[in-house]
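Sending over a structure as structure tokens; questions will come in a sec.
Of the protein chains in this complex, all but one are displayed in their positions.
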Amino acid sequence: MAKMTMVQALNLALQQEMKNDDSVVLLGQDIGADGGVFRVTDSLIDTFGEKRVIDTPLAESAIIGMAVGMAIHGLKPVCEIQFSGFAYQSFHQLENHAARMRWRTQGRLTVPMVMRAPYGGGIRALEHHSESREAYWAHTPGLKTVIPSGPRNARALLVAAIRSPDPIIFYESKALYRAYREEVPEQEEIMEIGKSNIARSGDDVTIITYGAMLQPTLEAADVLAQEGINSEIIDLLTISPLDDSLMVESIKKTGCAVVVHEAPRSFGPGAEIVSRLMEDAFYYLEAPIQRVTGYDIIIPYFSREKDYLPNVRRIVLAAKAALQKI
Amino acid sequence: MAKMTMVQALNLALQQEMKNDDSVVLLGQDIGADGGVFRVTDSLIDTFGEKRVIDTPLAESAIIGMAVGMAIHGLKPVCEIQFSGFAYQSFHQLENHAARMRWRTQGRLTVPMVMRAPYGGGIRALEHHSESREAYWAHTPGLKTVIPSGPRNARALLVAAIRSPDPIIFYESKALYRAYREEVPEQEEIMEIGKSNIARSGDDVTIITYGAMLQPTLEAADVLAQEGINSEIIDLLTISPLDDSLMVESIKKTGCAVVVHEAPRSFGPGAEIVSRLMEDAFYYLEAPIQRVTGYDIIIPYFSREKDYLPNVRRIVLAAKAALQKI
Amino acid sequence: MPRTKIDLPETIDYLSILDEHGNVDQELEPDISESKLRALYRSMLLGRRFDERMVDLQRQGRIGTFPPIKGQEASQIGSIFQLRPTDWFVPAFRETAAEIWRGRSLESILLYYNGYNEGTLLDRDQKDLPLAIPVSSQILHATGLGYAANYRDSGEIVMVYFGDGATSEGDFHEGLNCAAVYQTPVLFICQNNQWAISIPVKKQTHSQTIAQKALAYGMPGIQVDGNDILAVYAATKEAAERARNGGGPTLIECVTYRVMMHTTADDPSRYRSDTEVESWIKKDPLSRFENYLIDKAFLNDSSREKIEQEVRKQIQAAVESAEKQMQDLGAPVDMFKHLYADLPRQLKKQREELRAHLTAAEREVDNG
Partner (left out) sequence: MPRTKIDLPETIDYLSILDEHGNVDQELEPDISESKLRALYRSMLLGRRFDERMVDLQRQGRIGTFPPIKGQEASQIGSIFQLRPTDWFVPAFRETAAEIWRGRSLESILLYYNGYNEGTLLDRDQKDLPLAIPVSSQILHATGLGYAANYRDSGEIVMVYFGDGATSEGDFHEGLNCAAVYQTPVLFICQNNQWAISIPVKKQTHSQTIAQKALAYGMPGIQVDGNDILAVYAATKEAAERARNGGGPTLIECVTYRVMMHTTADDPSRYRSDTEVESWIKKDPLSRFENYLIDKAFLNDSSREKIEQEVRKQIQAAVESAEKQMQDLGAPVDMFKHLYADLPRQLKKQREELRAHLTAAEREVDNG
């Protein structure tokens, strides 16, 4: 096993899947010689050539639209959209076609493609480079939305995404790309899409989160533990379809919950989580579920972004509020 | 006062605003001689000429992107996207620019524009013509999303939208376009954006809805009334920013609620409504809030759409479930 | 060094072989066998008659909204003819004649326009995409298919259709640009039928032709008389051969006319004159081709009538069979089919929710 950053782990997943299956091709802007602006596709062009590591013209609708055609033909395209904030140019290709082709052809033509895109704040990037709008995709029937939280699960989920018969939106947190290293086994590892994970067990309060927000949530749990509060942390990993069973079970134990995400609060992913818990665990809830989220504004330019993003302090306070301790 | 369909009422609003203010211009596909495929802009080109009623090339990004430029110049463009399912081609122009220009220029340049688009099912239309994805816009900071429920409020809200200093997404239910007529005063009438309306008072159960779903909800209330159940119906009118005060007050009275919309359930508008009620009225809630919505699938071709859309029966049952009567 | 004219390698040609009256330019006349000519004719006629029947059915409330193709039969049949079963066909939404040529059953078309998802079902191995309603969006799929064909070295080519209006969308641009960059074997067939709903082509673009847009991509482009099946045939043949030989994509503009309304929901009298329509009816592709075949003695009144009868019978049988099928179709819970390879748990729950509703509702009806 080697210690890897998330970037390296993702690179490993791509490399191994490409080795295993010549129908896997990559396409996107600057993914060839440049290796992607975050280097996730570093040196893959040297191994697999420019027919499989396809530098595209500067056109997002083309990246997704061509991938739809390639997938119909039997390839397994893995698209890189340089930043998730530039995926909107391809929104119609995702909604009108990637998400619908199987359904529109009664299962005859399928679109086993992946759209990888870096998302989220925290790296002092320029505007349009720090958004977290996974809710758009989560609300779109026909897609599945996956957001890993660390190097190891990023690798295992990307393998699953590439092999998935359905189109997958795969959001990668820029803040996590090089945040830390983790043991990632050389041999194949794959995680099931649609399954959440208990990142920490506890029975006082349930905290549900995903992606980059797992880190401050874990830290918050440490702080809470010092005050004798045991948090159970659920790392969603897949946003849609939502694995609500795990959280429902947790609430039955804790009776209260906090949801943490960077996305704007209103009409955000947390709203659906709250609603599922309302529907399936209402009678176990002792207090309103707290949402610790980005505000309903555009994430500010980087001098202020740290005050926009959820942090340990806000999570700790919300957990206490959920426990009616403040 | 004349009895008008919603189409006529919208036409009246456009006509009067154009007469009052020569900065109001319309742009969209087939809005000129054709009067729009639903005739909302009928004969306006005869009155105001083709410089103000602008037939555009077949390009949605162009419609919104040009409108952004026109609005910056001081015009008040009212865009028609022929069907809301074709607004995605312009998603980036709305998210990157219309929603952000004021913020990006510290208030120096503003984009007082309206995107009108017919949405929703129920008229036996071809595929891509019946979606209800207002949640995409509601989750987008910088936009406001308005959905009228009848001819009179459609007119008054469109006037407000045109005069709004902020960009407005204005969804018009195709099913309501010619569903019935209502008295619409000739003289100016304007309603405030961001305010909901009590469409029916009651104190047993709160039913929250908007747009085309108001009609079956009102019918459901009649059915419930026959069984002695008094529904309070809240017609949202504005989806975002959400006027949660009215619903919170209602829950304090009724202790239970149902949300009704055509949009897919998961990550849909109902999720935010549930969350707001969770946050501000939790201790008044006696039972879980029910969601009566479209399913998490693509709305089926028209032979099956009536079974996809919420109907009176489903609303009645949900109200009873909310009341714990079943 | 000073101001110089840049020489562009490509020029844009116009091709016409068979004129309005059926006179042929013998130098350009392609060499097509009698049986093939007859096959082409039969398909054009079938396209025409089926179209007329669909409009009638819509008027009778027996199908939903339908976009007629009348007048565009030569553009469709003359081009699709070049496609082998192993090649890929990517339609827009007004290619009924081409879809039928490719093997789509009339029944499936009837089901589709009756609002049944089952109407999109084709043979499993048919290399045809379903029709695409979001204008221009399908163009990129063709480019992607062409890329994959090159990648697999399969020798397949791709033919994608779209209208004049479609050329204004960003996807047209991105699709053609990428196709040229990757030299994918794609034939971009623009049926310039002069109108995009109510917008005439001169309000769609300021360029003199659609064909010249190929210059923006360093791609060959040609404009043909789209009501002249021989010209369409010849231009497509040349482009298909080039594509098969690694010569990359071509843009072909077929100048034709939408004789009918945009769809059955449209009223063209609001935006165009009868005289314009009549002037184009004189250029009808079907009668022009008929005259040519008659001149060549490949057709006469009785053989013509025989084909006419066959076609009508085929259509009538399909209508009856489709209407029969529909009686057994439409189980509402089927709306949950085929969205995902495996239905996620939440969707199974929702399907059961729907099923329960339907059963209960039925019971209520049964109980009065």
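For reference, chains read A, B and C in written order, and residue numbers begin at 1 within each chain.
Criterion: contacts are C-beta pairs under 8 Å (C-beta built on N, C-alpha and C of every residue); 3 or more make two chains touch, one makes a residue touch a chain.
Keep in mind the model is a prediction, meaning the values are calculated, not measured.
Across the complete structure, the visible chains that the omitted chain touches are A, B, C.
Here one chain is not drawn; of C:Gln72, C:Gln138 or C:Gln223, the residue touching it is C:Gln223. Touch with the chain that is not drawn comes from one residue among C:Glu169, C:Asp266 or C:Asp284, which is C:Glu169. Only one of A:Thr5, A:Gln29 or A:Ser275 touches the absent chain when the whole complex is considered: A:Gln29.
Screening C:Leu15, C:Ile109, C:Ile229 or C:Cys254 for touch with the missing chain picks out C:Leu15.
What subunit C contributes to its contact with the hidden chain is residues 1-6, 8-9, 11-17, 19, 25, 27-28, 168-174, 177-178, 180-181, 183, 203-209, 211-213, 215-219, 223.
Seen from subunit B, the chain kept out of the figure touches residues 25, 51-52, 54, 56-57, 59, 61-62, 64-75, 77, 92-93, 96-97, 101-110, 141-142, 144, 164-166, 194, 241-242, 244-245. Taking the complete complex into account, residues 29-30, 32-35, 37, 55, 57-62, 85-86, 89, 124-129, 265-266, 295-298, 300-305, 307-308, 313-314, 317 of subunit A touch the chain not shown.
FYI, only the chains that are shown with their structure count from here on.
Put simply, the C-alpha centre of subunit A and that of subunit B have 30 angstrom between them.
For the pair subunit A and subunit C, the distance between C-alpha centroids works out to 40 Å. Residue numbers of subunit B whose C-beta contacts span two or more other chains: 85-86, 89, 127-128, 266, 296-298. Among the residues of subunit C, those in touch with two or more other chains are 117, 134, 170-171, 339, 346-347.
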